[in-house]
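One protein chain is absent from this view; the other protein chains keep their places.
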Amino acid sequence: MAGITGKDEVLTQYARRLETLEAPKGRSLTQDALRRLARNKAAVISIAIVVFIVLAAFVGPYFVPWGYSEVDWTSIRKPPDFAKAHYFGTDQNGRDMLARVLQGTQMSLIVAGVATIVSVVIGIIYGAVAGYLGGRVDALMMRIVDIMYALPYILFVIILVVMFGRHPVLLFVGIGAIEWLTMARIVRGQTLSIKEREFVEAARAGGAKPWTIISRHIVPNLTGPVVIYATLTIPEIIIAESFLSYLGLGVQEPQTSLGTLISFGAPVAEVLPWMLLSPAIVLVTLLLCLTYIGDGLRDALDPKDR
Amino acid sequence: MSEVLKVEDMSVTFDLHDSEVHAVREMNFTLAEGETLAVVGESGSGKSQAFLSIMGLLAKNGRATGRAVMGDVDLIGMAPKQLDIYRGKDIAMIFQDPMTSLNPTLRVKTQLAEVLVTHRNFDKQAAIKTSIEMLERVGIPEPVKRANAYPHELSGGMRQRVMIAMSLLCQPKILIADEPTTALDVTVQAQMLDLFKKLTEDFGTALVLITHDLGVVAGIADRMMVMYGGRAVETGKTDDLFYDPRHPYTLGLLHSTPHIAKRTARLDPIQGLPPSLEHLPQGCSFNPRCAFAFDRCHAERPPLTEAGEGRQKACFYEGAMKYGEVA
C-alpha cells in the first residue's frame, strides 16, 4: 500500500481547509472542488473510462458468450480468435480470457470496495470517538494510530491472511482493517473542530447523548472527506489485493482477480503473451485512471498549486 | 542632477487562460540620482507590477514592453543571465513581507554575504565581515549574533532591517521598496522610514517607494507619481501634489488619509471600488467615481500632459477642485 496517490497529503490539506471554514461552507468547498474537477479533461476522461470498466466488469459477463470457468475443449492455449468469440484468447485449460478478465476485474473491484467501506467505517468510528471524548483518551487513541503507522503494513496483511485463511471476505476485512488509519486522523480533526461549534454545543446543552451527536451532527459533515478518501484508497487496495493474489495468498481458483490472472500469466508470458497482457492492460488502465482522478481532485482542492 | 533611470512607454501584460490583463500601460517617468520617488495607488493599480517587471521578476505569464534604461542598458526584455549582472548590484529591491522574503533555511549572514561574493568578488570571510558592518549600520543590535541567526529567530522589524542591509550592500544606484513598512507595527514604521532616508542619502541611492499610504510619502518623498487603473494620472513634487492636487483621484486620496485630512472632522473615502483591470471603463478610467466627470471624460481617455512647474496630469477638468465635491 505504497501510497500511490499521496492520500495523506491531500486529505490533511483538505481537512485543514475545512477547519478554517464555517460548517455550511464546508459543503460548498466540496462542490467547488467537484466543479473544478469537471473542468479537468484528464480527470473527466478517466472517470468515463473507470465507469466503463466498472460497467463492463459487472454487466459484461452476462453478454460474453463464454463463462469464466467454462472450458472450450476445441481451443486450448489459443491466441485471440474472433470466429470462436475468444476475443482475448484462451488459457491452458481452454477458458475464455475475456470472461476471466471481466470476472477478475469484478473481484478486484469488489475487494477494493468492501475493504474501503470497512476502513471508512472503522476510521469514522475510531476518529469520531477519539475526537469527541478528547483529553487523555484521545491522546492514547492517537498514539496507537501513530504506532500502527510504524508497522510494516504488507507484512501485517500477509500475516493476517496466512493466519486467518484465504477466504476473499477475510481478505477484504484484513486489508480494510489496516487501511483506516488515515481516515481516523482526518475524522478526529474534523470532530475536534465541529464539536466546538454552536449547533453541537446547543445539542449537548439540550441533553443529546454523545452517540446521537456523533451520528447526527458530525458524520454528515464528513461526506466530502469520505468521497475523496475512497477515490484515493481504492487504487491502493487494488494494488494490495493483486499483490497478495500474485503471491498466492489472495483470491483462489476457480474464482480469479486481476492479480491472480497476472500471476498465472507471468510464467507463461513467453509463449502465451495474451494471458499476461490482457489482465495487465486492464489493471494498468484502471490504476492510471484512478490516479489521474486523484490528481485532479488534489488540483481541484488546491487550485493555487497549478 | 543626472538621471539614473528613464522609463519609456512601459506596459505590462498578463496572459490568463482566455484573455489578457494590462496591469501597466504606457508608463513614462525618469528617476534622478539620489532622489526619492513615491509611487502611490490603490492595490491593483499596477504599481508593484511595473517595478517587478523592471527587475525581471514578473510571474511566468507576465510580459513587459517598452524601455527602462539604466545608464546605457535597457532592462526590459533583457535575458535573466544578463540581468543578473545588474540586479542586486546597481538596482535592488525590498519586498512587502519581511516574514517570507528571507530564506528560512539559511543563516542571515549567508544571505547577506552571497551578494558581495557574487557582485564584488569578495571572499567569503570578507563578505561576512562587511555584511556584519552593514547590519550594524541599519541599526541591528548585536550584529554578530544576528548574523548567525536564522530568519525565524528575528522579529518582523529586524528582518526588514536585514532586507535593507542586504539591498544596500553594493551601494546600488536605485533601490525599489515595495510597501516596505505595510507589514510592520506603526511604531517601527517611522523608524524604518528614517532609516531609508538616512541610508539613501549616505549612499546617494535613488529610492522608489511603492506605497498606498500617503502618510509614508509625506515625510520622505521628493516627488510622487499617482497611479490609477494601470496608468500614471498625476506626477509632480510631493508638496505641490499635497497642497494643490490637480487630479480628482489625488484629491480623493488625500481626503481619505487621516493625517492629511485633519482640516475636517471626518474622513471622506473615495466612493466606489477600484476598477477591474480586465474591464476598464470607457474614456477616463476614473470617471465612474469622479465628481467632476463630464461628457468628454466618458468618451475619451485623457493623456498625461504637462501641467507646469514640472508636473503632469491626466485629466480634462481644468476648473478649481474643492474638497467635498470629490465624491
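By letter and in written order, the chains are A and B; residue numbering begins at 1 in each of them.
Going forward, a residue touches a chain if its C-beta (ideal position, glycine included) is under 8 Å from a C-beta of that chain, and two chains touch if they have at least 3 such contacts.
One rule holds for everything that comes next: contacts and distances are computed from a predicted model.
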item: Protein name (UniProt record) of the chain left out of view, among "Sodium:solute symporter", "Malonate decarboxylase subunit beta", "ABC transporter permease subunit" or "NADH-quinone oxidoreductase subunit H"; value: "ABC transporter permease subunit"
item: Residue among B:V21, B:V39, B:I140 or B:M166 touching the omitted chain; value: B:M166
item: Candidate in contact with the missing chain, chosen from A:V71, A:L133, A:V173 or A:L247; value: A:L247
item: Which of A:L102, A:V200 or A:L283 contacts the chain that the document leaves out; value: A:L283
item: Positions on subunit A where the hidden chain makes contact; value: 2-4, 6, 9, 146-147, 150-156, 158-160, 162-164, 235, 239, 242-243, 246-247, 259, 262-263, 265-266, 269-270, 273, 276, 280, 283-284, 287-288, 291, 305
item: Positions on subunit B contacted by the hidden chain, ascending; value: 55-57, 60, 80-81, 83-89, 92-93, 95, 97, 100-106, 110, 114-115, 118-119, 150, 152, 163, 166
